[in-house]
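Take a look at the structure set out below.
For this view, one protein chain was removed and the others were kept in their places.
The block that comes next holds subunit A.
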Amino acid sequence: MSAVGDVFMPEVGAGKLHVLAVDDSHVDRKVIERLLKISSCKVTVVESGSRALQYLGLDGEKSSIGFDSVKVNLIMTDYSMPGMTGYELLKKIKESSVFREVPVVVMSSENILTRIDSCLEEGAEEFLLKPVKLSDVKRVTDFIMKGEGKKSVKKSHKRSRSDDCTPPSISTAFSSVSHPCDVSLPASPSTFHSKKSRLSI
C-alpha cells in the first residue's frame, strides 16, 4: 500500500515562484527567507554575488552544453555586499542569455537616487528600501506571478542590451497568457522605485 505522498509527486514548487535571495547579512537572509515563504515562494538564499552566480551556473565553471540551468523566477539582491555588489550581480545576470529575462529586485538601506537610477537603468525590476516589508514582497511576487505571461509587454520598456533579440517565450511553470496591464501601484511610492513609476514621470 503506497502512502499518500507516493501517489503523485507534482513537480517541486509547481505553481510557486522560485526566488533566489542574495544578502551578506545573516539577519537579512533569515528575514527575506521568511517573507518569501509567507508569500508562498520556494526560496534559495545565498550570502554573496559570487555564490549566486555559482548557483545559477554563471560562474564559468560549467559548460553551457548539457547543463540543465536552474529555474529561477525572481532574484532579490542586497546592494551593498563585500566582493561583488548587487549592482555588479545585476549586470552579470542581464548579460546572461539564460537569465537576462529573470526579474531582479535590488534592496538597499540607503535611499541614494543615483544608485537607484543606475540599478533601474541596468534593468532592475525594482529597488526596495530596507528593511523590506511583507507588503513589498507580496507586491513584487504578485506582480511577477502576473507578469510571467507578459514578457513581451515588459520587454518594450527595457533598454536594449545587446544586438541579438531573444524570443519572448521562455519556458516557465506558467503558461504565457496575455493579460491587460492591470498592475496597480501603491499609493505611496516612497519605499520603492520601479521602472513603471519612473516612466510615468
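The rule we apply is simple: a contact is a pair of C-beta atoms (placed from the backbone, for glycine too) under 8 Å apart; a residue touches a chain by one contact, two chains touch by 3 or more; residues count from 1.
Note that in this section contacts and distances are computed from a predicted model.
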item: Chain excluded from display, named as in UniProt, from "DNA polymerase epsilon catalytic subunit", "Centromere protein K isoform X1", "Histidine-containing phosphotransfer protein" or "Presenilin"; value: "Histidine-containing phosphotransfer protein"
item: Touch criterion as defined above, residue of A:Val31, A:Leu74, A:Leu89 or A:Leu120 at the omitted chain; value: A:Val31
item: Touching residues (missing chain, whole complex) on subunit A; value: 25-28, 30-31, 34-35, 38, 80, 109, 130-131, 133-134
